[in-house]
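Omission of a single protein chain aside, the complex is shown with its protein chains in their original locations.
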Amino acid sequence: MSGTLLEVDDLRVNFPTRTGLVQAVRGVSFSLGRERLGIVGESGSGKSQTGRAIMGLTPPQAEVTAKKLAFDGIDLLAAPARQRRALRGKRIAMILQDPKYSLDPVMSIGRQIVETLRTHEKVGKAEARDRALAMLEAVQIRDPARVFDLHPHEVSGGMGQRAMIAMMLIAGPEMMIADEPTSALDVTVQLDVLGILDKLVSERGMGLIFISHDLRLVSSFCDRVIVMYAGKVVEQLKASELRDAQHPYTRGLLNCMPRIGFERHPLPVLDRKPEWAA
Amino acid sequence: MSAETIQTRRDWLLSDRPASRMQARLGRAYVAWRRFSANRLAFVGLLIIIGLLVVAAFADVLAPYSPTIGDLKGSRLLAPSAAHWFGTDDLGRDIYSRIIYGSRWTLYVVILVAVIAAPIGLLVGTVAGYAGGWTDAILMRITDIFLAFPKLILALAFVAALGPGIENAVLAIAITSWPPYARIARAETLTVRNSDYIKAVQLMGASPFRIVLRHIMPLCISSLIIRVTLDMAGIILTAAGLGFLGLGAQPPLPEWGAMIASGRRFVLDQWWVAGAPGFAILIVSLGFNLLGDGLRDALDPRSGDQ
Partner (left out) sequence: MNAALSIDGLEVVFDRFRALKGVSLEVKSGDSYGLVGESGSGKSTLLKAIAGLAPAASGTIAVNGKTLGTRRDKAFYREVQMVFQDPYGSLHPRQTVDRLLQEPLAIHGFADGEKRIQRALDEVGLGTGFRFRYAHQLSGGQRQRVAIARALILEPSILLLDEPTSALDASVQAEVLNLLEEIRRRRKLTFLMVSHDLAIVTHMCERLMVMQNGEAVENLTASQLIGHRVTKDYTRNLLRASEGFVRG
């Protein structure tokens, strides 16, 4: 791959607790170009902690180590806090599951987008407003001028998530981490939001890390899929080759979901082997 | 006991799959205790309170002199010395002995107030919170009326109506201290009342009475215990205040507040007469406050093990 954006080698995230060390991420390695990469796993697989560690949003009591964690050649773990903050938002963006918790409830949506833009770029007020409106339009909000003045609680979940995407993309990041961006949304809205995300990512040539528990959704959206289990990567494969997955965990995960038109009673269940976690 | 048996006992308590009701309960208590004892200051508070209990229980043994009969001829207003550790008061009574006997009255007040006020507050709060509507409005307006008056003034009014004396002081303090408990219990009830686990019990066909008593009250109790413990210092001070104003314990009862009141006439020359009981109140209040803080960390349902 020509333009490698992110390189992760042997990433580990440990949480010291009273009962001992909890190893959330145990040696994850991958690289990301200008592509859509999916990270899939069940709860506790370490997929979200991987995303947070890259963003630098790991809780302070945790230890993050890696042989290499570099974004565009910048060593993220060695970078001073100020440089990381500047990267965050400007060149790396993150979308979380529920927009209700990630948008400021007392500031209008438009102002939040303008603020985000103005912290990363020197632009005049009028220009910032114009660009924010254009961004809202880009995420297919029909009446941007009206939504601009609304507060987060006045919009629906789908609208809030679009506003969140607009806010994250306004500074023109090169890489985006989306952690379950559509899990809180209705299925039909979910596809709209994914469509918008897909279009923006490919138009701007961004790298995307899409974190989700839904293997089937991820494989229909991403180019490549990483499957995580108990803090480790058990399989890395092209999304189009998912059906030929080798690891029994990946296959089990694919199989155990009910599908319309494929009647299986009872559903096959996952027989967890201890050696998967070894 | 060898280290090994301690280890297995701990494992038994912390077991993920308790084999009996008793083990589950003990395990839960043990976890709370570990969290509590990890807090040094809370432990100090607990030691102070245990000390108070011991002193009150063994007052007869510990006190060198009678608390009520003094030597008027030879030992009025003596400064602290080897014979009288905290000195003597204007009637020649040993202050050290009086403080030791006074601990009984302090405990008496604190326990009675807690036993009267906390259940009233709990009942009013949970019923108001769970029933809602008119019941809630009426109960809460009554609570507001009580809360609208400063506590000491209201207690004063009650004592004035009931007549001075330590029993009436206790009653007056209890009557004035339940409203905050009712507020806490109601707030707690409102947060759990619409939860699925309460709905599940409703779906079992449980009566509202049963739901409040068996499912909601246990959830309010820990925050109430914390609040009551933290309030203990205030209760002691209010009782002392009433004693000081002559409306609480009557002479010659060795109640700490009343002792300060009688000592205030010579506070500049014989400071120990008022100073010693004042210091005792300070220590015990501090003990309850530290204990309450520790309990908050150990019992708070919002932290840790849920």
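Per-chain residue numbering starts at 1, and chain names A and B are given in the order in which the chains are listed.
Heads up, the rule we're going with is that a contact is a pair of C-beta atoms (placed from the backbone, for glycine too) under 8 Å apart; a residue touches a chain by one contact, two chains touch by 3 or more.
These figures come from a predicted structure and were not determined experimentally.
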Thinking of the whole complex, not just what is shown, which of A:V22, A:I74 or A:C256 touches the missing chain? A:C256
Return the single residue from A:K68, A:R118, A:R131 or A:R216 that touches the missing chain. A:R216
For chain B, which residues reach the chain that was dropped from this view? 16-21, 23-24, 28, 195-197, 199-206, 210, 214-215, 218-219, 301, 305-306
Across the whole complex, list the residues on chain A that are touched by the chain not included here. 42-43, 157, 186-191, 194-195, 198, 213-217, 219-221, 252-253, 256-261, 263, 265-270
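Note that in this section only the chains that are shown with their structure count from here on.
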Chain A and chain B, separation of their C-alpha mean positions in angstrom: 52
